[in-house]
Each structure stands twice: as structure tokens, then as C-alpha cells.
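Here the complex is missing a single protein chain, while all its other protein chains stay put.
On to chain A.
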Amino acid sequence: MNRRESLKSLLVGGVGTGLLISCRLDDDPDLSKVTDIREKDFDYGRTPEEAEYDEELMSKKFYTDEEMATILLIADIIIPGDGDHPPASKTGLAEFIEFITKDLPEHKTPMRGGLRWLDNESNQRFEKGFKMLSEDEQIAIIDDIAYPAEVKPQHVHGAKFFSRLRNLVTTGYFTSKEGIEYLGYQGNRPNVWDGVPPEVLEKHGLAYDEKMLKNSIKPEERNEIEDWKNYEI
């Protein structure tokens, strides 16, 4: 979902054209200097006003590269992925956190301040910024701020920051394609609902009573047009 720049003749939304454009850009990397007309990064049914607002946010940059690198480093500590699924930083997280911080400005100061808190804490303990610490040193600090119920007084601000970042990273991951796959969400596609699978009902010691079974829609009847001939109220 990186921003791409393209020629006006290719100004169309959608995944297919996106691919086409990346090929062209590969041919001529300087193309971006010829025009500032951009292909739409996102196409999800916006009104013109909404699209304009999205564009405006995307044209601005909040985090420095250094700040974002720290965010992604911690993100992968929070969500490291497993053998079959990538870590958080490989799921479009940088773009999401950059965007949402501008979209919900209440994140701005706590995020920036929290990153500073972290570097300051690292400096005090190890005389280096957080990114320069060894893994063990990083984890030592994170262990002090990752469990809000038992945090020491000198770490409360760090813990607040970590909870916020954990929220953003978790929500970013589980709303990404990869995260949804890890979670196992099965929906968002046309289907026919015919109740809870029998083995699940059994496992939970539950059952549909006779009335429910009798009254409920039979999947094979769903395309029939209802006629009310024998219906009485």
C-alpha cells in the first residue's frame, strides 16, 4: 500500500491497474518527477470530500524515520509472528500507524513523548538509545512496562505508552490480511447461514429446540419468492 505516482493516463483505481503501474515505474524510476498526479492508494467507496481528506492526511508525514524504526522494532516484539505468519512489521503496519496518528491526533503527543521516554530510559540504564540496545537490554525495559497491573512508580509513563502502542500494533496486525488469516476469521463472503455446526453445539452442550428448528429458514427455500396464501396472523 505504498504511495505510487503515475501518469495521468493511468489514473484509475483498483488492484489490477496498481500492478500495471508498478511495472511501468520499474521501467522508469524517474517517472515520479514528471508528474505529481497520483494513483488512488485506497478505493473504498469514499465521497469526494472523504477522499480529499484521506489524500490530505497522506500527503503529510508525522513520524521521523528514526521514530518509525523504533515503533516497528517494538511492534515485532509485541507481535513476532509464528512459523506460518509474518511479524507485525511485515503487514503494512508502518503505513497504518503513520496514518492513524494523523487521523486521530490524540495519539500524536503520547506516541512522540512515549518514544522519547523510552530513549531516555535506555540512556539512563545503558547509555544508549533504545534501538542500539542488545535484545536482552530491550526486553529488560519492556518487561518493566508491559504489565500495567504491577508496574513500578518510576515506569508508569512508560507503561501507559506501551499499552497505547500495544493497542495500535495489535489492532493494526489483526486488521491486516495476514493478521486476519492468523486469527482465523472465516466470514466477509457470500454464504448461507444454517446454524451452529452440530459438533460445536455438542461441545457446548447446547441444542436448537424444536420450535427454533421448525420456524427457521430452510436454506433450500431462500430463493423462493414468499407468497402469503396460507399465512394467518
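By our rule, contacts are C-beta pairs under 8 Å (C-beta built on N, C-alpha and C of every residue); 3 or more make two chains touch, one makes a residue touch a chain; residues count from 1.
Please note the rule applied: contacts and distances are computed from a predicted model.
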Undisplayed chain, where the name is taken from the UniProt record, one of "Cysteine desulfurase family protein", "YbdD/YjiX family protein", "Glutathione import ATP-binding protein GsiA" or "GMC family oxidoreductase": "GMC family oxidoreductase"
Chain A, residues in touch with the chain not shown (by the definition above): 1, 41-45, 47, 50, 53-54, 57-58, 77-82, 92, 95-96, 99-100, 103-104, 142, 146-150, 163, 166-167, 170-177, 179-180, 182-197, 199-201, 203-204, 206, 208, 212-213, 215-218, 221-226, 228, 231, 233
